[in-house]
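The complex is shown incomplete by one protein chain, all other protein chains being positioned as in the whole.
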Amino acid sequence: MINLNAGSPRVPLAEQWSSYKAGCKLVNPNNKRKLDIIVVGTGLAGASAAATLGQLGYNVKSFCYQDTPRRAHSIAAQGGINAAKNYQNDGDNIFRLFYDTIKGGDYRARESNVYRLASISPDIIDLCVAQGVPFAREYGGLLANRSFGGTQVSRTFYARGQTGQQLLIGAYSALSRQIAEGTVRLYNRRDVLDIVVIDGKARGIIARNLVTGEIERHSAHAVVLASGGYGNVFYLSTNAMGSNVTPAWSAYKKGALFANPCFTQIHPTCIPVHGEFQSKLTLMSESLRNDGRIWVPAEKADAEKLRKREITPEQVHESKRDYYLERRYPAFGNLVPRDVASRAAKERCDAGYGVGSTGLAVYLDFGDAIKRLGVEAISARYGNLFQMYEQITADNPYKTPMMIYPAVHYTMGGLWVDYELMTNVPGLFAIGECNFSDHGANRLGASALMQGLADGYFVLPYTISGYLSNEIHTPQIQTTLPEFHTAVREVGDRLAKLKNTGGKQSVDHFHKQLGKIMWEYCGMSRNEAGLQTAIGLISDLKEEFASDVRIPGGLKEYNPELEKAWRVQDFIELGDLMVRDALQRKESCGGHFREEYQTSDGEALRNDDGFSFVGAWEYKGGSAPELHKEELRFEAVKPSQRSYK
Amino acid sequence: MALAGLFLVVFLLVHLGINLMLLVDDGGHSFSVAANFMATNPVIRIMEVVLFGGFLLHMVFGVLVSIRNRFSRPVRYQHRSATETSPFSRYMFHSGIIVFIFLVLHFIDFYCIKIGLVAPPEGIDRHDFYHRTIVLFSDKGYAGIYLACFLFLGIHLNHAFQAAFQTIGLNHNKYVETIKTASTLYAIVVAGGFMVIPVWFMFFR
Partner (left out) sequence: MIFTLKIWRQKNASDNGGLVTYKVDDISPDSSFFEMLDSLNQQLIARGEDPVAFDHDCREGICGTCSLYINGRPHGPLKGTTTCQLHMRSFRNGETIFVEPWRCGAFPVVKDLIVDRSAFDRIIQAGGYVSVNSGGIPDANTLPVPKPAADAAFDAAACIGCGACVASCPNASAMLFVAAKVSHLALLPQGRVEAERRVQNMVATMDSLGFGGCSNTYACEAECPKEITIANIARMNREFLAAKLFAEKEKQVSFSL
């Protein structure tokens, strides 16, 4: 059993971070330039970390699979970024942001990390504004805020519907400045396929140049993974097509623990699936639920007619509509948290009341809001979203209700890290969505951007120096060491094996199968029997993939099918681990809903006595992975059952 | 290029003003007075040199930029561009070439005669532009070429005038439409004004 000690400073919560900074060991500027750091990923976490480490004078190598760092999927975040600035004088403070995040995460996050996150949040806004991020402003010239995701205070900073893009461009420009100054070297269009561990420490990576197919070795004194989440395990998700788990998965296979893999967030307001060839789901901002009313027909016969397009939704009389969120949760109505809204939609559709051609959609109706506020007010609030919806679906939301359905959006699980954001493999760090630490079992809106930037700009640059201060006597790591040879050989063998499988089915075929299994058995709600079935199905799929996949093209050229094949192979293995984690967690909390553990009226039933721990899995080669537990202790907040009735 | 262009824009207006005096029915008296003023005033003499410089700069830059732009896309598209662009803006080089050809003819016909490089037609003094013009426009072919060239000049100017403002950074959301309208008006007035002259001589004299 690995001893999972977060190593948070043993002082009261509010003093932990300043106490840590006061005591942490530093590296002399002369030594910094002799130390190499690899950063994998250039999203908010990766780009901000690489830029800051470069500013400090380290020798940074930054990797991304995209053609340029600015395209990382952080760019797609719409809503905003939280910070406890209290600019609105509405009672916000660091403790409240900390408390909301812990509670929103359904008491499955680590207090010390979350408190640090909340206390750093104001600095992020200062820095981003100084970088030129064009946040929304009031006429007086000061920053504007909005309330987001049902919080009681307005603490969300935003840049129209493109906050992620603007923050990422800020981080990307800081990174570009360091590239120009020569402290960061960029390796774009690279897939990181393996982590090299020497004498128990992370010392480098093996990357594939996606353009030439060349296998490259890169060494460093520390490796930072900022490779994002694994939502694409579901095939259809709001993630980018290239988002993948591969760097984190290779870390897992090299001994890093993978924590809470079953904690995935399903976002309630996405555009529904239209057909078999669909490749991607599009998110509609959560803010739509502020004015839109969600409903399905109260009678199955009407639902049937709507699916066949025999009637239009406007023809369903008010009395024959079921506004199920307002019915079930009168206090919060359409504004219940993401996990609750998603499950309720699934429940109605599974019961046969779903609409749309597939029967997997519910209405989000602005009819009443338009009557109440007028078309102009609605257009001012949601004009761009309505336009986007119409562009995709060809339906006009001013005239007919939108159709929405939940989709996979964010993954709270990830590599286990301690207070210093280091995995249990010394020298291997994980930041941003790639780690598990801050969101517990459910992430609040506008918190992901905050976490990515906090980790990259303000946490890692301190904590990594503690580790590196012990490495100043280690000369540059040679890539000719036997561990690099072995890693290169293993990567080469796996690529060749994939290429030479000579089967009949395309990679996408397997990815879609995996997605269906995961969505059906390990999606919005899960049960023991279903999860057991999924283990069998995934195991069959893994074998089938190994014998029947077909990859055209060569190894030494630009070969997107080969890239996908590697990623999907990792996703299949991850799927198995997610199912095991969901099986193990015999409670319902946040995004994880076990049907066996619910109250009589269908609400999630958490079990704090048995499951107030982080479930961290250790790779065991051919045999089943082993579960390790980090007990969660709540000193500042007392866990309570969430209620939205 | 834009600055030289804007300078030429002013020059064209002056030139047009003098040419329009051809239309005054006094046997060329007004025109000759104006032409004589232009030929003798020392300030105008200096400006003439500046004008040559302006033309030269405008043309040299035009050619250099066009060559550079040609090389910036070594492999061309297979499908014709379907992008909506500012009217005729893609053809500035082409219309520029036509205007240049006209300029050469114009030079031979007037400037070279004036300075004595080319012998004037019989019976016409080398300083007598009025009768020289009447003789030239009596040739229907010449008048036709003249009209066509000014049509292209108009096209050139329609884009050029407002584009020059854009290039030197004068684009403001309050005034941009005014500048565009002014540009079109200017093109119509200048090209139209020059074109009126041969038409007048062909049909009304």
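Going by the order they are written in, the chains are A and B; count residues from 1 in each one.
The working rule: a residue touches a chain if its C-beta (ideal position, glycine included) is under 8 Å from a C-beta of that chain, and two chains touch if they have at least 3 such contacts.
Remember, it's a predicted structure, so these values are computed and weren't measured experimentally.
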{"item": "Options A:Ser19, A:Ser173, A:Ser379 or A:Thr474, residue touching the unrepresented chain", "value": "A:Ser173"}
{"item": "Per the touch definition above, residue among A:Lys103, A:Arg146, A:Lys254 or A:His274 touching the missing chain", "value": "A:His274"}
{"item": "Omitted-chain contact residue, chosen from A:Glu216, A:Asp508 or A:Glu618", "value": "A:Asp508"}
{"item": "Option touching the unshown chain, where B:Ser86, B:Ser138 or B:Thr181 are the choices", "value": "B:Ser86"}
{"item": "Options A:Arg71, A:His221, A:His267 or A:Arg606, residue touching the unrepresented chain", "value": "A:Arg71"}
{"item": "Interface with the undisplayed chain - residues on chain A", "value": "48, 51-52, 55, 66-73, 75-76, 85, 87, 123, 125-132, 134-143, 159-160, 162, 164-166, 169, 172-174, 176-177, 179-180, 186, 188, 211, 238, 240-242, 274-275, 277-280, 282-283, 388, 391-394, 457-458, 461, 504, 506, 508, 550, 552-553, 557-558, 560-561"}
{"item": "Positions on chain B where the hidden chain makes contact", "value": "65, 68-69, 71-86, 89-90, 92, 159, 163, 165-173, 176"}
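FYI, only the chains that are shown with their structure count from here on.
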{"item": "Approximate Å spacing (C-alpha centroids) for the pair chain A, chain B", "value": "64"}
